[in-house]
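Omission of a single protein chain aside, the complex is shown with its protein chains in their original locations.
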Amino acid sequence: MAQSHRLPSRGLVDRARTIGFRFDGRSYEGHAGDTLASALLANGVRLVGRSFKYHRPRGVIASGSEEPNALVELRTGARREPNTKATTVELFDGLDAQSQNRWPSLAFDLMSVNQLASPVFVAGFYYKTFMWPAKLWEKLYEPMIRRAAGLGRAAEAADPDDYEKFTAHCDLLVVGAGPAGLAAALAAGRAGARVILADEDFVLGGRLNADRRVIDGATSPDWAARAVAELESLPEVTVLRRTTVLAAYDGGVYAALERVSDHIAVPAAHQPRQRLWRIVATRAVLAAGSLERPIAFGNNDLPGVMLAGAARTYLNRYGVAPGKRAVVYASTSDAARTVLDLSAAGVEIAAVVDARGDAPALQEAAKAAKAPLILGGSIARATGWRGVSGCEIADASGRTLKMECDLVAVSGGWNPSMQLSTHLGGRPVWDDAKAAFLPGSCPPGMTVVGAAAGAFGLAQAIAAGAQAGVEAASDAGFAASAFDVPSVDPEPDVVYGRGPWRSPSTSAKAFVDLQNDVTVKDVELSAREGFVSVEHLKRYTTLGMATDQGKTANLLGLAIMADVTGRTIPQTGMTLSRPPFAPVAIGALGGAHRGKEFKPTRLPPSHFWAEEQGAVFTETGQWMRAAYFPRSGEKDWFESTMREVETVRTKVGVYDASTLGKIDIQGPDAAALLDKVYINAFASLAVGKARYGLMLREDGMAMDDGTTTRLSDTHYYMTTTTANAAAVMRHLEYAKQWLWPELDVAFASVTDQWAQYAIAGPRSREVVAALVDEGFDVSNEALPYMGATELTVCGGTRARLFRLSFSGELAYELAVPARYGDAMIRAIIKAGQPFGICPYGAEALSVMRIEKGHAAGPELNGTTAAADLGMGRMASKKKDFIGRAMAGRDGLADPARPRLVGFRPVDRSARLRSGSHLVARGAEPSAANDAGYVTSTAYSPSNGHWIGLGFLARAEERMGEIVIAHDPLRDGDIEVEVVSPVFVDPEGARLRA
Amino acid sequence: MPEALIAKSPLRPHVASEVSAHGDAGVTLRERLDLRLAQISALRGREQELADAVRQAFGVELPATSKRVVSGPVAFAWAGPGRWLASSTAETDFSALPGAVSDQSDGRAVLSVSGPKARETLATLISLDLHPRAFATGDVALTHAASIAVTLWQSDDAPTYELVCFRTFAATLWRWIAHAGASRGIDAKLG
Partner (left out) sequence: MRIACPHCGPRGVDEFSYLGDATLTRPASDAPEAAFADYVYFRDNPAGEHRELWQHASGCQSWLVVTRDTRTHAISQVEAARDVALARSKGAA
């Protein structure tokens, strides 16, 4: 029967709009404004899922994001989403949901035999049952447990949707759009303050929509709707529906998740699925209301057992009767409303059980509903197979009454939702009268109002909210006019749920944490085994560790532990909540920038040209660099790289060196500053000359290297390695601002200002000569090795020309403003054609620098000192510099420290591997015998065999010695000869040619 | 004699040359190719000399706080203590100013983001408060757009924001703005 439990009137759903949806393959109908939970209940569907551990039948317990039970898989394919709370899923046309954690079907679940084995699955079962023999863990126990337990299935395909991050600033953030939150937002918003009001629901008003209250003569939903309409008309107020505030951080920063498109089948074009908000708020009002807690009794997990307040929500907001015949079991006066609302909607009240017998409102309601009243009684257990069909009630004298019913509405009181107030370490305080933890010290700027602060009355909540709103506005400099607190319908004296927390024990399972299947017995067992602290209770039983973070379970578990151990609740403790308040998809945390857009991609000026040439690229941090330029007929990177090296060594090649960090250094103290950061002297460098420099960290280890050119007395141009450009800039600013603040020097990053090409090889001078404008002399006399000059190229483009060489050949670096970089590479290739020029990539460069013994990243690895790199003698003795003192300590001067050397295989056909460790011939390859390691290797076309660089202890005494390069990972132990690290042109004749 | 070199934008061809909204554009994205840029740092003891020289040459006061001043084709944006980013739509030569002057005409790229949805689009990348009560025409901020360092200023009340980044980040920044603007009616066109 279609919507068998839909009431003829009532509710905020749009009965004119019928929505079709599917659950476990069956088609149903609901209305616009329904949640999946309300629509299932409207159709009489009570069994919604199976539980985590015991596979027990489960239904809908709550009506919001605290729902521990009704978890479903939503959508299909790449958008499949497990563990979605049916109570928060807004119904949309074509919604397709599956129950989860059942096999083969929801109604008949084979795994529910887990219940029979439940002695095995008691609390701590992970620690006890499967410990021995350990080897069975991976192969048997874990797969078995994973099959039997678990929650839902993640999608297997990549998430097709977009996510977005967004930052907003406001004078006041209001968390929760119930009566207190609406009043706060109105009071501050009317005054002109910038207000953000966020609520996780899609209809704002909180309990105003769930209860039948009267405010200023209007029904409470009407009052809420009018308040929202007014807020939306205020230009400085932002109203965020479907937005959960997840976390509070230092400095008034809050995280919130807006479910932009979760309520439709597929996001609209260009719309994100979800948006993660960072909200910077001067003040915050936490008006998140409160969440009801159950009382534990036997079989309290059967479908048909529901929180009393949730039952009202389904009646009043959705127009759905959650049952036909109800028993109401409560220790609070608030449940009286449930009795009255059920009765008014035509639901028969089978009995009202006032657990303490001290709630007059409850008793009056029972009378009004003409229902039997049982004072001081309890429900021993609910009965039924896949849902409640009755219950056994123990009265105060111990007699058992059997009642037929299909709904048990239960209330053990209300817990203020003050999780956000504890995110910065604030500790809640137990209020014995209200039987609730109330917010303790709050994050700076936060005020908690309404039910979240334990002010459970409607009038109180509105007044407190308005007051907080006025204060926030005046704080932000806006004079708020007094807020007329509206009149509300009479509120009876409140009786809070002060226990009992559980029915006297029965043989039936009584659940505390429904999602993690933690029972009263598990809490008792935990106490017996000595896990009496609340933190131990949590870890031992997994209480409160499920996706709902125990919103309905934590206090109950704590109270039962207090009971069992004869302590008070505050003596027993309190579990603090941590962010996030509700689960967040990883996609939302990742945001828009993922895949290729995860980080910026920096393309050197020759990139487009290199693409045209068919270059193969390699990522270096954010940069894309050409690795090599394959030519037709070349079968792999090796062949192309060897050809490029050969061309540079015999003719000429060009390489885009623009990725090197470049820093402009100016000022009267530029030289003094350089002398502080480099180990060698720069004050003595002549104008028009470049010098290689090494900088250390203060602990004496090498930090970076590069060449620095003196352009004028007070102007230097520094280059850094590609990887360390930002770190060196930071280091320079540190030296200038903090270590030597009296120095007068200024830095500018010019990395991207210049396109800088290395033109290298015996014919490079001829190529450069063809590019420079008339009147500029690039001969060896005019521009010797390590010379630098400013000139123009290609008919007037200003350029800098440096005689630098990383390859070891006669070489130049030509820099032009970056906008000409693309044209420059084309011009270089054209000018170089008569001389056989080819472009070369990072691979060829690496081979050539290893052939020359130049240190690079693998050698400047953070653990090597200048002396280790063979540069100890470069260090000036005449000046102070960063790292000088620590570089001089005995440990770093020890000849036993590994020093940079070269290696060549004894068997010239053998391949050397970097990462190999060095041991003496005949010695056991052990840590004790470790004499060093190989850092860089390459096949050297110039030598015709593999070569390597690395660090070896007592290197100076061991030249010519044969040692073993031990490579256990790749099963390659080879004999290598210790040689000088310079394999090509050791005298440096070529680069000075 | 080799041919004269032709300048190229840092964006072309690394981004789609045109993305257009259906209907009214909420946000317009353009590149500014008409600017000369220079970073100018004051030298110690010569701060006044620099300020005087700027006043004399361009008739404006160098801003001491995070502001941008405009004088005809020339503007000076505060770029940190004792540091400014000078820009000009003319052939202005800043190198003669008495300070540490570093040409940035090729080192930086300037993107302009304008229109009623500009602020909302930028809020996906920039965590600053750009509400008119907090940030107005003439204000400057040094910050980052997602992970890209930018100098940002508001140049009119449209509002138009200009984002200055290092040249090799410009293509990524462009794509990120265009992506964020897609749901807000982007009109992105290369100059």
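Letters A and B mark the chains as written, and numbering starts fresh at 1 in each.
Throughout what follows, a contact is a pair of C-beta atoms (placed from the backbone, for glycine too) under 8 Å apart; a residue touches a chain by one contact, two chains touch by 3 or more.
Source: prediction; values computed, not measured.
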Which is it among B:131, B:144 or B:189 that touches the chain not included here?
B:144
For a quick check of understanding: of A:155, A:214 or A:280, which residue touches the chain that isn't displayed?
A:280
Give the residue, chosen from A:484, A:612 or A:742, that touches the chain omitted from the document.
A:742
Residue by residue, what part of chain A touches the chain that was omitted?
249-253, 278, 280, 424-425, 444, 698-699, 729-730, 733-734, 737-739, 741-742, 880, 884-886, 888-889
Suppose we count only contacts with the excluded chain; which residues of chain B make the list?
66, 79-81, 83, 127-128, 141-144, 149
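Just so we're on the same page, only the chains that are shown with their structure count from here on.
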Using mean CA coordinates as chain centres, what's the gap between chain A and chain B in Å?
31
For chain A, which residues are in contact with chain B within the complex?
164-169, 194, 269-272, 278, 280, 592-593, 597, 599-604, 607-608, 623, 664, 666-668, 744, 746, 748-754, 770-771, 793-797, 816-824, 827, 830-831
For chain B, which residues are in contact with chain A within the complex?
1-10, 13-14, 39, 41, 43-45, 82-83, 99-108, 123-124, 126-129, 131, 133-134, 146-148, 166-169, 171-173, 175-176, 179-180, 182-183
